[in-house]
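Note that one protein chain is taken out, while the other chains of the complex remain in position.
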Amino acid sequence: MALLRVEELATYFFLDEGELRAVDDVTFEVNEGETVALVGESGCGKTIVAMSILDLVPWPGQIVRGKILFRHEDLRRVTREKLRQSRGGEIGMVFQEPGAALNPVYPIGRQMSEVLQLHRGMSRHEADREAVRVLGGVGIPEPEKRVNAYPFELSGGMRQRAVIAIATCTRPRLLIADEPTTALDVTVQAEILDLMRHLQAQYNMATLLITHDLGVVAEMAQRMLVMYTGKLFELGRTQDLFDDPKHPYTQGLLHSVPRLGAGRDDPLTGIPGAVPDLLQLPGGCTFHPRCKLSDEECVDEFPSMRTLPYGRVCACYKVKDR
Amino acid sequence: MSLLQVSGLKTHFPFGSRWFGERSWVRAVDGVDLGLDRGEVLGLVGESGSGKTTLGRSVLRLVEPTDGSVMLDGVDVLKLGRRRLRPLRQRMQIVFQDPYASLSPRLQIRRIIAEPMRLYRLANKHDESAKVEELLESVGLEPYFMQRYPHEMSGGQRQRIAIARALSCEPDLLVADEPVSALDVSVQAQVLGILLRLQRERGIGLLFISHDLSVVERVADRVAVMYLGRIMEEAPVGDLIHGALHPYTQALLSAVPDPDPEYRRERIRLRGELPSPSEPLRGCPFASRCPEAQQVCLDLTPKLEEKKPGQAVACHLR
Partner (left out) sequence: MARNARRKRPVRSANPGANPPAGTGGAASAVQAAAPDPALRPFALVPGLAHLMLGRRRRGFHLLFFTLFLLLVVVVRWRAFTDGFSSPALDEWIATRFILTALAACVLFSFLDVHRLTSEQLDAAAAIAKGKSPFRVAIRRFGENKLAVAALYLIVLFYLVAILAPLLAPYDPAAIENPTETQYLGPSLQHLFGTDEFGRDLFSRAVFGARVSLAVGLLAVLVAVTFGTVFGSLAGYFGGVLDNVLMRIVDVIIAIPTFFLLLTLVGVFEANLLALVLILGFTSWTGTARFIRGEILSLKEREFIEAARAIGLPHRLVIFRHLIPNALAPVLVSAALMVGGMIGAEAGLSFLGIGIRPPTPSWGNMMSGGQDALLTYWWIALFPGLLLSSTILAFNLLADGLRDALDPKTLMRRYV
C-alpha cells in the first residue's frame, strides 16, 4: 500500500519573464518503510517536488494541479491545521544546509523539545528528557551536555545529526530528506547515511531521498525516480535502473559519474550540451537536443510514459512498451 | 628540475583581535612539501578544513604564506616583491570552483579572456580577436560567445570561459580548485575532458584540488592526501587508490559511496570529529580519530617518508 502517492503534480512559478514549469506532471509512490530516491541535476525540480508535498512552495510558485495523497488523504484539500500537524509530525524534513534548518538563537535541545511538546503532547519536562534520549539515539556524544549547545557550537556533521533528530523525534511515517549529505565531507556523509538507515529500520519509516549523487542513491534507495527539467523521465527499482537504464538521459547520467577504483579505462562520457533554462525549454522531449537517439518524432511532443515490467516507467519514444 | 617545488610551506591566519584579548592562529597549511613537473597532474585531496584550498592559493600567493618556499623553475615566489612577482603571475594561473562568482559580471566575454593577453602583451590589437576565438574554440565554444556576458551563460559554459581566461596567460602552472564540483553531473565530464586535453597539449603542470577521490582518480598522475594542513600520503594514483597505506587515506577511500547498488565497500569508521586547526599540534594530527592510534602517535608528529617506491606516508605504524 502506498504511504504517499503523488499524482500528476504540477508546480509552476509565475515570473516576470514567463511561466516557469518547475514540476510538470510528476507521478510516483512511496510505500511504507521504503526509500525512494529522487535524482536529477540542477533545475530538474526535485526540491520543488519536496516543497510541494509539504506545501512550502515559495512565492511566486504555485501548485497548479495534481494530487498529493498521504495515507489516502489529499494534502492539498486538508485544512491548514491538519497540514501543520502532518508537517513535522507524520512527515519529517531534513534539508541540505544543516545550519539553515536550525534556529541560531536557541539551544538544539530546546528546539527539539518544542517539536515534541507540539506534536507528541509532552510536558516541558518530559520533552526535555526525551530530547536527551533522542540526541543520544542519533549518535551525538554526551547528549546531556549537547542539548544545551547552540547550533554554531556544533560541527556540520553534528548539526545534521541534530536536524535529523528533530525531524525524526516525532516518529514520522515519512522522512523527506533533501540533499541531506551534499554539504558534508565523505567520511561524515557515510556516517549520516548509516544513521538514516538505522532510524528507518527502527521506526519503519519511509524516506523520500532527494539527491544528485548516484553513489548515495545506489547505497540507500530501493526505488528511484529520474527527473529532468521538471519532468519525470524514468522510474523503477534502483537495481534495474543501474543495471539496464532505458532512458538515454539515465544512461548518460550513469556514464557521467566516475566510479572509484575503475581507473581511466572506464570512459567518462557525460552528456553533451547543458541543462536548458527552464524558461526556454526545447519543445517536444526536453532532452532531445542533448540526446544521441533523438530524431523527428522527439521534436514535437513530450513522449507519454511507457510501462515496463517490474513497475518501471520511462518517458522516451525510443523505448517500446512491453 | 621540477616546475614547482614547495617546501615547508606554512600559512597561518591570525584569529582574534590584534590589540584586545588573545590572538591565536589557524594553521591552515602547516608544513607542506610538494613537487610538480611540467605536463604532470598532481591531485590534492582533502576534506573541508584540510587546508587544500589555502595551499593552492598560497602557492599562487593569493594569500601570503607564513613560512617556507615556493620555487617556480628555481625562483622563490615568496621572496619576490610586488613588482617582480607580476611577470611570474603570468606563468601560474588558477581556475576557481564557482563559475558564477569567478567571472566579472559586467564585462563581455571577449574582454574577460583578452584581459591577461593585453596585460602581458601576448596579443596586439589585430590578432586579439583571432586569439580569443581560438581559445574559445579550444574550450569548445562558438566564436559568437565573445560578445556575450557571463549572466547569459550556463555554469558549464562559464567554467570553460574561466579555463580559457587562465590559459590566455599561457601559463606553465595551473591550479584548479574544485573546478567541477559546482557543475551539474552530466556536464562535469565535458569540462574535465577539456581541462585535461589542454593540460596535455600545452604541457602544463596541473595542481588539481578536489574533495572527490573518484574524480581525482580520473585526472591525476599522482595524488597527495591532506589532513589538517599536512600531507598524510602521497603516491602515484593507482598505488594510492588500490594500495593506500595511511589509515586516513584508507578511511577516506572506504567512505566513498559506489554507484553500484550491489557493491558495498567495507567501511572503516572514524571516531570523533576533525579537531580545530587552531589548537597547537602535538603528535600525529590524525591520532585523535585514527582507529589504530597508539601512544607514539600522540607524542611524536610523523614525517612524510617514502615507505614504498614512490609512495610517501606520514605514519609511525607503516
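The chains carry the letters A and B, assigned in the order they are written, with residues numbered from 1 in each.
The rule we apply is simple: a contact is a pair of C-beta atoms (placed from the backbone, for glycine too) under 8 Å apart; a residue touches a chain by one contact, two chains touch by 3 or more.
Every value quoted in this text rests on a predicted model; they were computed, and no experiment measured them.
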Field: Contact with the hidden chain (one of B:93, B:186, B:199 or B:249)
entry: B:93
Message: One chain is left out of this view; which of A:14, A:106 or A:152 touches it in the full complex?
response: A:14
Field: Interface with the undisplayed chain - residues on chain B
entry: 57, 60, 62, 85-87, 89-90, 92-94, 96-98, 100-109, 115-116, 119-120, 142, 144, 147-155, 157, 162, 165, 169
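The rule is short, and it goes like this: only the chains that are shown with their structure count from here on.
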- line: chain A and chain B have mean C-alpha positions lying a whole-number Å distance apart equal to 32
- prompt: Of all residues in chain B, which touch chain A in the complex?
  reply: 47-48, 154-157, 184-190, 192-193, 211-215, 217-218, 238, 241-242, 251-264, 267, 269-270, 273-274
Message: Show me the residue ranges of chain A that touch chain B in the complex, using the header's touch definition.
response: 41-42, 155-158, 185-191, 193, 212-219, 238-239, 242, 252-264, 268-272, 274-275, 277
